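What follows is a structure written as structure tokens; I'll ask about it next.
Only a part of the assembly is drawn; its chains keep their places, and the rest are absent.
All chains are identified by letter, namely A and B, in their written order; residue positions are counted from 1 within each chain.
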Amino acid sequence: VTERARDLGLRFGRLEPGRRNSIADVGEVVVGHRTVSGDADGCARTGVTVVLPHQGNLFREKVPAAVHVINGFGKPAGFAQVEELGTLETPIALTTTLAVGRAFDGLVSHALAECPEIGVSVGSVNPVVLECNDQRLNDARARHVVSEHVLEAIRAATDAVAEGGVGAGTGMICYGWKGGIGTSSRLVESSSGSHRLGVLVLSNFGRPSDFRWRRRTFEAVSGSRQRGSCAIVVATDAPLGPGELRRVAARTQYGVARTGTYGEDESGEYALAFSTARRAPDGDPSSSRSAASMETLFEACADATEEAIVNSLVAGRTTRGCGGAVAHAVPHRELETPA
Amino acid sequence: VTERARDLGLRFGRLEPGRRNSIADVGEVVVGHRTVSGDADGCARTGVTVVLPHQGNLFREKVPAAVHVINGFGKPAGFAQVEELGTLETPIALTTTLAVGRAFDGLVSHALAECPEIGVSVGSVNPVVLECNDQRLNDARARHVVSEHVLEAIRAATDAVAEGGVGAGTGMICYGWKGGIGTSSRLVESSSGSHRLGVLVLSNFGRPSDFRWRRRTFEAVSGSRQRGSCAIVVATDAPLGPGELRRVAARTQYGVARTGTYGEDESGEYALAFSTARRAPDGDPSSSRSAASMETLFEACADATEEAIVNSLVAGRTTRGCGGAVAHAVPHRELETPA
């Protein structure tokens, strides 16, 4: 059994996690990985991860969604339409930066297969892709990811979410340690009912000396520029509209920041949030009920993001990259809840 | 020789066009088309168009750039980083919606070939792709465009810009007539010097009855929803920074609107503007010189956009699409400058 941050005694705020402490605690959310790793034919330390908001036909049953750009030094796909319409109509793919086009193409293949009406009786489809750059471990120029990997990841989707160096997380490094996929969730009880909020991160950012969850942070700051990034997906079954989801997504930044980073220049950081409550009212603004619930959802999002990042590190295994670089697993015994 | 709107006596504002009355009047800007058209193996009425801000190494010599989203119902790639950093580092590719991923991949291929440092000693690259949906004439589901077409379009780039149903314009329809690629330019004389501004459009929007440049617009409005869009590229040799370029790009919307449309729900409309003056100061805000020049650049951008759209129609040839749809060339004799 893989240890997670809570198993080490680390604590993350006052709210309770969901049953799996993962994004799969929310509605029917499932996550699939396709790890692409090997040393033949160029060296691969990369992959694809997909998040499916539900297991029906997403194009026909879109979900309310919003994006929040923390640092736009990145290459996500599909954000303009999510911002305009407030809906998500494909699975969310996460992958290595140079593969964004192929992941887009894979999502198109998936949508065309599911929906014969696309490009005929209705218009086009808006694939959403998030990315981080895994070139420190992966031979990124070889472009090992192909569009078919997206379809394989979708087929592999499950509510048992693997963490660490799997799927898109295969080649990622966070605060100098092996990073990658991490997840966490929270129960949000309020007078308006009981809801769940889950976060999945692809962690690939941070200077070693900035990490606040490690007991001794004595490393000198490397003179080299950081080329990380962080992709974040937030799911909730609270019935939020796009405007409210954007506000929730903005709270991921608090979770990221609390781990210690100042937001590196080249670290593209993005969050996409969606609601699994299909028919999302945009909130009755005069309702104190709604406000109470929002307050706790914000707290849940910051806390779960922080925990998901630490989980991505706790799950890391020491990984030898292409060209000899090694990303070590963070020593669990050195982790400590900051004051 | 192909007729253009001015050859028909149509007039577009008070400013003089450049020598070619095209985006290629600006600096070293060149444009390449790869038309993908044929009836074998599924029916293709599609293609790729590329705009190159200069003919050097764009990744190493980036140009200041900005985007303006008129209607975000679309799938452009690369916008987040242009908004964050204010720079463009690849050619701009225009193509059919479902091919955005492949065009992204083609731009990656181009950048990797030009720059061995990408993914090794420096980070990733940010491909920029604009799109319109040509499914009314093209068998979009067959995905005839492949990434290699981007490289072919780049190799074909020239300062002689073909208009109408070429490259990405092959399958486009505008105001019910055959649309596609159009271009125009303006000379901008001011106390701060003489500059050029050029516009290239990919026109694919508008209800027939809304077109204001045709003498009699008696058509009934079709009950069917419109699924068009409009992609716009603006180039100038005025030394503008990203903030100023964004303001210029916003003026394309005036040119679009003057042709009659109200901005259809599903018509994704975007503009990307760049400056070919490499080291772009962001303007001395207290300078009246700069303000005078900005005023005329704004006027030039609106006028050139309007003319480029009409040029895209004037260059149209009647085109039989897949499944029997026909887009007719607009009758030149029915065109008339609005009051």
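One rule holds for everything that comes next: a contact is a pair of C-beta atoms (placed from the backbone, for glycine too) under 8 Å apart; a residue touches a chain by one contact, two chains touch by 3 or more.
Everything quoted here is computed from the prediction, not taken from an experiment.
Novice: Could you tell me how many identical protein chains the full complex contains, when just 2 are shown?
Specialist: 4
The working rule: only the chains that are shown with their structure count from here on.
Novice: On a C-alpha centroid basis, what's the spacing between subunit A and subunit B, in Å?
Specialist: Chain centres of subunit A and subunit B, defined by C-alpha means, are spaced 34 Å apart.
Novice: So in the complex, which bits of subunit A are touching subunit B?
Specialist: Checking each residue of subunit A against subunit B gives 69, 71-81, 83-85, 97-98, 100-108, 112, 118-120, 123-127, 133, 135, 139-141, 143, 147, 227, 266, 268, 270.
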